[in-house]
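To keep things clear, I will list the structure first and then write my remarks on it.
Here the complex is missing a single protein chain, while all its other protein chains stay put.
For chain A:
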Amino acid sequence: MIKLFSLKQQKKDGEVGGQKTGTKRASAAQLRITKDINELQLPKTCQTEFPDPDDLLNFKLIIMPDEGFYKGGRFVFSFKVGQGYPHEPPKVKCETMVYHPNIDLEGNVCLNILREDWKPVLTINSIIYGLQYLFLEPNPDDPLNKDAAEVLRSNRRLFEQNVSKSMRGGYVGSTYFERCLVK
């Protein structure tokens, strides 16, 4: 068996073992996010923006879909990765107001892997692909914006019109959307 300390061993601050004063080791969350960020394989419609390059835990994702209902739009998401990562998923919010069945007007996003189906083996890349997919295939069965979901289910043509109206900047029903077209 390991004898961990001799009986007379008196411990004093900074005297026994360990690293030198002042050195701090990166947390497991930090090690993991460094790997995730370094290894990002972004789809061509996505970009990341790090307001502070020293802070890999807080960044923005910009999605510019090149097909589907949202073609030509520019949608910004904020990622906040906590020290619980990857045990806990990052907090993701949509900062661009968007007419979308799975994103509400406050920016909350209904994507299973962001909440109930999150697993530590998933990465930031998995979330980015999940978000990108939401723009290609909005899902009326998991509505967060119920009105948008009902329109998508009952009248795809009208949904398409509403989406382009919102992206150009204008009212859909009583809600005003800021313009978010790339050009």
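Here is the rule we use: contacts are C-beta pairs under 8 Å (C-beta built on N, C-alpha and C of every residue); 3 or more make two chains touch, one makes a residue touch a chain; residues count from 1.
In this section, contacts and distances are computed from a predicted model.
Trainee: Quick one: find the hidden chain's UniProt protein name among "UDP-N-acetylglucosamine transferase subunit ALG14", "HSP7E protein", "NEDD8-activating enzyme E1 catalytic subunit" or "Vacuolar protein sorting-associated protein 35".
Mentor: "NEDD8-activating enzyme E1 catalytic subunit"
Trainee: Out of A:F69, A:W118, A:F135 or A:F177, which touches the unshown chain?
Mentor: That would be A:W118, which touches the missing chain.
Trainee: Even though one chain is hidden, which residues of chain A still touch it in the full complex?
Mentor: Against the missing chain, chain A presents residues 1-5, 7-28, 30-32, 34-35, 37-40, 47-50, 53-56, 83-84, 87-88, 102, 104, 106, 108-112, 114-116, 118, 120, 142-144, 146.
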